[in-house]
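Heads up, one of the protein chains got dropped from this complex, but the rest are sitting where they should.
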Amino acid sequence: MATAGGPSTKKGILERLDSGEVVIGDGGFLFTLEKRGYVKAGLWTPEAVVEHPNAVRQLHMEFLRAGSNVMQTFTFSASEDNMESKWEDINAAACDLAREVGAKGDALVAGGICQKSTYKHRKDEVRIKKIFRLQLEVFTRKNVDFVIAEYFEHAEEAVWAVEVLKETGKPVAATMCIGPEGDMNNVAPGACAVQLVKAGASIVGVNCRFGPTASLKTMKLMKEGLQAAGLTAHLMVQSLGFHTPDCGKGGFVDLPEYPFGMEPRVATRWDIQKYAREAYKLGVRFIGGCCGFEPYHIRAIAEELAPERGFLPPASEKHGSWGSGLDMHTKPWIRARARKEHWENLRPASGRPFCPSLSKPDA
Amino acid sequence: MATAGGPSTKKGILERLDSGEVVIGDGGFLFTLEKRGYVKAGLWTPEAVVEHPNAVRQLHMEFLRAGSNVMQTFTFSASEDNMESKWEDINAAACDLAREVGAKGDALVAGGICQKSTYKHRKDEVRIKKIFRLQLEVFTRKNVDFVIAEYFEHAEEAVWAVEVLKETGKPVAATMCIGPEGDMNNVAPGACAVQLVKAGASIVGVNCRFGPTASLKTMKLMKEGLQAAGLTAHLMVQSLGFHTPDCGKGGFVDLPEYPFGMEPRVATRWDIQKYAREAYKLGVRFIGGCCGFEPYHIRAIAEELAPERGFLPPASEKHGSWGSGLDMHTKPWIRARARKEHWENLRPASGRPFCPSLSKPDA
Amino acid sequence: MATAGGPSTKKGILERLDSGEVVIGDGGFLFTLEKRGYVKAGLWTPEAVVEHPNAVRQLHMEFLRAGSNVMQTFTFSASEDNMESKWEDINAAACDLAREVGAKGDALVAGGICQKSTYKHRKDEVRIKKIFRLQLEVFTRKNVDFVIAEYFEHAEEAVWAVEVLKETGKPVAATMCIGPEGDMNNVAPGACAVQLVKAGASIVGVNCRFGPTASLKTMKLMKEGLQAAGLTAHLMVQSLGFHTPDCGKGGFVDLPEYPFGMEPRVATRWDIQKYAREAYKLGVRFIGGCCGFEPYHIRAIAEELAPERGFLPPASEKHGSWGSGLDMHTKPWIRARARKEHWENLRPASGRPFCPSLSKPDA
Partner (left out) sequence: MATAGGPSTKKGILERLDSGEVVIGDGGFLFTLEKRGYVKAGLWTPEAVVEHPNAVRQLHMEFLRAGSNVMQTFTFSASEDNMESKWEDINAAACDLAREVGAKGDALVAGGICQKSTYKHRKDEVRIKKIFRLQLEVFTRKNVDFVIAEYFEHAEEAVWAVEVLKETGKPVAATMCIGPEGDMNNVAPGACAVQLVKAGASIVGVNCRFGPTASLKTMKLMKEGLQAAGLTAHLMVQSLGFHTPDCGKGGFVDLPEYPFGMEPRVATRWDIQKYAREAYKLGVRFIGGCCGFEPYHIRAIAEELAPERGFLPPASEKHGSWGSGLDMHTKPWIRARARKEHWENLRPASGRPFCPSLSKPDA
């Protein structure tokens, strides 16, 4: 890894994407740190950045080591309306942690903001934009490399976010948490993408709420929408690390298993290699994950696209491609799993014969 | 948590068990750190303790915070025959990490040794005992609180281990990686337990290779074997965090999903609460986990047995009992999940309709 | 049952449908008689009408007793090109059997023709219409009550069939074996329905190839297509008795389980009651089944719609509504199943833990 770093010496996000590079995002902080004991489900707020900075630093390190080129500030929901007086310290500390770890490798720092729960009740553009700006002031002070508006259910609010983010002068990415059926105001994915690009986003896509397959289906619709409108933008996908063929429009939060019974749905590393390959084929060049995406899933993206990128991530020192690390096992039937065919064709059993394959979403 | 600690000031493992306390073990280091990027599957060796001590320290911290009363030294397979010249540094560093973190709470340090791959080919008692003694010298020098012989497929070799461990004068625990069918020499679980206790183990049980249900079935057989022989010992269980109803005698390593496609089998926290309750009912008082057991699984043991123990672990500050953290959610159908009945009765879907429930073991 | 019958004394098919009656079709002869030993899979030809008339008569009787108002002549594929010199005798014998049994109750006789395998290779309208006319001459001579063009993959060929059937002067029904994606020439279901009605069909719909859920989805599209075109017609559905959520455009023949491993997919009687209710709600008034539909499935339609129709079928003397026949069982837990709630909410297990829920279609 690089011995020094910082925004001035690294290629910027648009430089990378414009030159055709694959940029690997990071994975999910909320679910991963919930399992480690530092985030409370339901609240889903990032006070761990000040309460337990070592735990957050360690997770950043793991994503960096797995191949992430982006350290997203752990500032989800960390706006004034959610976190009261603590909000400013949290945003600042999150920026510092992301910068500190990003500097140990080839990763940029991205400041992220997300939707406000108040939008649904009262679409108060002025109030919402004001809250966005508070977080942005910290990001600007901390000089993040670029900014992301993520986890928006409504294109209208996402557009407001992009408009505010543009004021920073930094490159703007925008991802919505929608599936192929579109946003909660019934705006189709293609139209959402068009609105975001017209508002000034250079990078558009989806994050969270849906698994790899559904997210890529949505990306395809976004891409087609942009093409039909004669617009160009970089594409970005950060899907769940969970399989969700049985979700309705609301995504995984409506599944009865959310959030404490999602284990059987977790994607294998091989599922994620397929996701990375398909995203790449679709023309998506900013590929990462969201809830359920753990460091080894990010490594799987980096390994799948190593031929195109020309290098493996640091964590691959501990991972043989396609299970090759098993080739020295003493039992011949375990050695027989040290090959691509085994893992590519495996249909993993759940060990749960009393459980169904699919759920009926609540509501 | 306690601000200071050490073996001299803490109640020893036998004091605790003799007085009827529940002792909570820790979870799995190999699988957890493999996913975080620090352990290589196939090798399964703990060189991370010197290469990436922060990653190991952090995992110890998470288990401590989740409620573990035992910090097991991360020394699995760290014997001279596996790790060449590095073995001594690794054992020493592992002891220091376990001691450092254990001192931050109410946790004892346990030095662990495991079976030698050479046993199967050449049952050389002298050579094998010699290798055990090398690791033990480090544990003695580092003054661990007690010692564990774990992951033995053959009672004969486990007895050798217990005999060597007894030489330290420290309390000895011994767990075998067997299922209800018994060891690889066809010694039944009850007979295995009897041999281990006769050899000097104060605590006996099983770890690894089988999931919660099968492990408890084996424990029941061990208990019955001891009763029939008129022996008493403390019982200990550290099952996999994976469901394995479809395993044969060899356990999970024979499943085609091992080790890179186990995701759908991961136990939920609610599964582990049932496991903890059933273990307790069976009279097992040393309850922990092995591969697949992550910090939140350990927390689930601590939460399930909080009524008996009288306190919750530190990590429960981020976890409402039985999903109660969801009770402030804006969507009523998600709020409806904030209760025991929902999670206790949930049969979680895999989201994988092309996959079966069970696998046929290889070999 | 009526002691006498015949076309002259019964209400015709259009009289019934025009007056709002529900007409219950029959079920599948090919699959049912294959299991009974009288039809060869692959060939799927009805030589049993001359070789084993008692077996065919018995199945007609069972459908009549279950509530069918239509005895379809067992003439599937019984055209000159498939059956050589035997074709005429088979068509005649099939008409006689259908008439004989139909006369024992309130059932009409329908003569059925289906698609020609030659269509795909050479769309020879003249040749194909000529083959259709040969079968029709027998139907006319035997004076069937109405005629059905069924199992067409291409609207174009179905239109040819309808044009020929119109020449008989009898009411014409036309059903295609397509799913929601439309016909094999990419004509959507709505457009197919429009073409069939414009060609002269009074009754249109689907039969075979797809299960209850998919078939009703297609019917909805047909209905909407007709409404959009300002056309009216009676709607008819005769779905498979198998669940097929995993079929592609080609339907169940592309599933690897077709035709000898379909058992786990067979619909329960309760599944069929739902199908009947949903078909009714959609405005479909000619409701029957195709392959996999056995007599008890037809009875389930008749029982579900008994409130609307005002009577139960003869076979209901051997069937208590919603399992009520279990209420005298000696075991209380079996008696507890004698109620609608049990069967309506049951998710029946397959007893096959090594099998997946869904298949990937071949081709």
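Labels for the chains are A, B and C, by order of writing; each one numbers its residues from 1.
As a convention for this text, contacts are C-beta pairs under 8 Å (C-beta built on N, C-alpha and C of every residue); 3 or more make two chains touch, one makes a residue touch a chain.
Just so it is clear, the model here is predicted, and its values are computed rather than measured.
Based on the whole complex, identify which of A:Gly225, A:Gly261 or A:Pro356 touches the chain you can't see.
Checking each option in A:Gly225, A:Gly261 or A:Pro356, the one touching the absent chain turns out to be A:Pro356.
Would you indicate which residue among C:Glu15, C:Glu125, C:Glu263 or C:Glu308 is in contact with the undisplayed chain?
Checking each option in C:Glu15, C:Glu125, C:Glu263 or C:Glu308, the one touching the absent chain turns out to be C:Glu263.
Quickly run down the residues of chain B that touch the omitted chain.
Against the left-out chain, chain B lists 347, 353, 356-358.
If the hidden chain were put back, which residues of chain A would touch it?
Contacting residues on chain A, toward the hidden partner: 246, 353-360.
Kindly note down the residues of chain C that lie in touch with the hidden chain.
34-43, 54-55, 58, 61-62, 65-66, 117, 211, 242-246, 253-270, 294-296, 299, 314-315, 317-320, 323, 325-334, 336-338, 342-343, 346-359, 362-363
We take it that only the chains that are shown with their structure count from here on.
Let me check something: if the centre of a chain is the mean of its CA atoms, which chain is farthest from chain B?
C
How many Å are there between the centre of chain A and the centre of chain C, using C-alpha atoms for each centre?
Using C-alpha averages as centres, the distance is 50 Å.
How many angstrom between the C-alpha centroids of chain B and chain A?
33
Residue numbers in chain C touching 2 or more other chains?
353, 356-358, in rising order.
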